[in-house]
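Comments concern the structure below.
Heads up, one of the protein chains got dropped from this complex, but the rest are sitting where they should.
Chains here go by letter, A and B, matching the order in which they are written, and residues are numbered from 1 within each.
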Amino acid sequence: MISVTGISKSYATGDAIKNVNLTVDKGKILAVLGPSGGGKTTLLRLIAGLERPDSGIIELNGQKASDSEKIIIPPSNRKLSMIFQDLALWPHMSVFEHVKFILNGVELPKSQILDHATKILCKVHLHNKLYHYPHQLSGGEKQRLAIARAICSRPFYLLMDEPFSSLDVVLKQEMMDLILKLKKDYHMTVIYVTHELQEAAYLADRVVILNNGRIVWSGYPNEINKWTITDIGKFFRRHK
Amino acid sequence: MRWISLIVIALFFLIVLIPITYILLNPFCYQGHFSFYPLKELILSSRQINLLKTSIFFAVSATSLALFLGVSYAVLLERVLLPARSFMAAAYIIPILIPSYIQAIVWDSFFNATRNLFYISPFWAATLCLALSYFPYITLIVVGGLQGIDQASEEAGLLQRGKFPTLIGITLPLVRPHIITGALFVFVFSIIDFGVPDIFRLRVYPVEIFVQFSGLYNEKAAIVLSYPLLIIMAFLILLQMKFMLGKNYIGFSHVERRIFFWTSGQAKFIGTIFICFILGMSTMVPLVILMGKAGSISIFVNILKNSWYSLCYSILLAFFATLIMTILAFWIAYSLERMSQGKRKFLGEYLTQLPFVMPPILLGIALIRIWNQPFSAWFYQTPLMIIMGYVAHYIPFPIRALSSAFKQIDPHLEDAAYLTTQNRIRIIVRIILPLIKKGILAAFFIGFVLSLSDLGVTLLIIPPGPSTIPIESYNFMHYGAENKVAALCLILVIIQIIFAVSIWSIYNVICPANERQ
Partner (left out) sequence: MKSPYWFLIILNIFFISFAISCSIKNENQVVVYTSVDQVFSEPILKRFEKETGIKVQAVYDVEASKTTGLFNRLLAEAKLPKCDIFWNSEVVRTIVLKYKGIIYPYKSPSARDIPNRFKDPEGYWTGFATRARILIYNSKLLKGKKKPESIFELTRPTWRDKVAMAFPLFGTTATHVAALWSYLGEEKAKQYLISLKKNGILIVNGNSVARDLVVKGRVPIAFTDTDDANSAIQKGKEVGIIFPDQKGMGTLFIPNTVAMIKGCPHPGEARKLIDYLLSHEVERNLAFSESAQIPVRSDVERPNNVSSWSSLKAMEVDYETIAKNMEAATIFCRELFVR
């Protein structure tokens, strides 16, 4: 369970997040919708522990992970992983090395690492590209590598920052199904940041809309499907 | 575009390659005929082989120590939120402003003073001294690399593996080109240097080359004896290329935000102590000893009064030489980096790094032989010759610095720009230049510092008349005026600091803070 209580964060350029509260139950997917620049990425970075909130508390599974004083649980101990907007693949590592690097941190006997890595890469259909480097992969393959890297350590929480925004419709559908399947297999709690309503509606158990650093709406995906363009505009318009 | 490339290649040939080719082929012309006879010198005696071994071992250990100091410094600076960061980010430059022989003299007197407390062998004393004077080159280049890393790459590691594994597994490998470039610098500096080992009475291979010159006046033998160094060099470049083959160091996103792995706690404390220790050893000790040696203020006034002309002359020469060097190096590095892997690229890399291992006196002689002709009389006895000499000798450094900077730029950025304008020069000026500003500044700085402290080449080609600061300072040193040498050295350090600061401000003007995010 991820619980965020009253967090705010501001940068020199202005407020990014203002007094946000939300909770995600175990094994559920929360979609965070909103226009670009609405503070979605900042929210994820705060939950991941890459940044410290100016005020408020972030709890993971009931444990305080960070507050305005300090980061209590360092990011690497939070059992979470993140898929970055531009994937942040490591240009100097092959597909297999990506997974191996993460697995080296998991307490697994050396002999099993290879086994486990192949298994996971099979799941994302990359098992025949083990020794390719990111710049040799296609867009979809890169995406799947990012997913494999994120899930191979069996995280409790998965944060996704508009991961599929550059994929075509078919690929995107494939990826979303993959995510749903993995979520089910691994019982992960997922926060999925996007600006596309359809994605949110398809994937999420719950949806919040973040605009100008505030939560302006929260509800269930089936409600979104009924929205007209004016409704969307209401929530997505940039307020000054 | 075409004609710029042609001009650059022509200039590179004229200034750099012709003298070098001349040197390399000179031994084969024996008594007016083509002959392999002088190559007999290559049959090294066991004594020479031992010297060569010492030299290699010496260079390897100096490089390793410099790597350790330089890379840790860079990482501490860029990944640990240290107190007084901006001071530490500037202070490490000072050791490269102090010529290595001055460092050696300072450390020699230091070890003499403390010889009752501990003993350090000549080998390790020389190693320490070289590492302390050359680690900043590594730091300078690696810092540039660290700042260019895609932040998300590291965060991805931080999230799932924690700080140390990310540092070892992601951060350092991503700056591998920079680390290797820096290591190559230091290796070359240390394998060719014999001034520093000599002060500590360590006998190294380059002495053999110079004995051939100064003792036996046998230029051909001297050249032939430097072949082993050239071969080692070729081997290193091959190794470096093989190592980087097929690897890619281009980040996929360009979010340039600074990320600190450690912001508090033990790491910060240990890091601060470590940095203070390095700075103390490499900067404080020499500066304090130099100030002690210089003595009173009146010496500075005196020196400034007598040497201001040489001072301006040296700075102007170094400045123009560096300017030309950087412009040429930019083009060469750019073409090299956009070349596909293969023999041509190897040749290019090799040729551009050759001047590295040229003993300066050989280069000087080649420049004289080639340019002391009736047709070039109009510039032979002018400062232009010195500028050419500096360019020929030091151009590998800017080229290397810029190459590693280019390695981090995605060629797609250029492709994108190519769609909007056919004008390649505009693309370079508007897209490429801004992206490698840091590399250019580093290149310029390194070129300037090296040119300003050059002695070997200058002595051979300086036109009669005004002399440069290193020559004056060497004269003082021989005369035994340690106080003047110390004062001159301190003045040079101050001037170069001013220069570094102005480069930095220029950087801030061309590249305002908001653009850097």
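Keep this in mind: contacts are C-beta pairs under 8 Å (C-beta built on N, C-alpha and C of every residue); 3 or more make two chains touch, one makes a residue touch a chain.
Just so we're clear, the structure is a prediction, and the values are computed from it rather than from any experiment.
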| item | value |
| --- | --- |
| Left-out chain, listing which of the shown chains it touches | B |
| From B:P286, B:G364, B:P396 or B:G447, residue that would touch the chain that is not displayed | B:G364 |
| Absent-chain contact - pick from B:W3, B:F34, B:F118 or B:Y217 | B:Y217 |
| Per the touch definition above, residue among B:P173, B:G295 or B:G456 touching the missing chain | B:G456 |
| Subunit B residues that touch the omitted chain in the full complex | 47, 50-51, 112, 194, 198-199, 201, 203, 207-208, 210-211, 213-217, 219, 320, 323, 360-361, 364-365, 368-369, 372-374, 377-384, 429, 433, 455-456, 459-465, 467, 471-472, 474-481, 510 |
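Throughout what follows, only the chains that are shown with their structure count from here on.
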| item | value |
| --- | --- |
| Separation of subunit A from subunit B, taking each centre as the mean of its C-alpha atoms, in whole Å | 45 |
| Contacting residues of subunit A [partner subunit B, same complex] | 48-50, 70, 74-78, 80-82, 84-93, 101-102, 104-105, 133-135, 149-150, 153, 155 |
| Residues on subunit B engaged by subunit A in the complex (per definition of touch) | 150, 152-153, 155-163, 165, 169-170, 173-174, 176, 246-253, 264 |
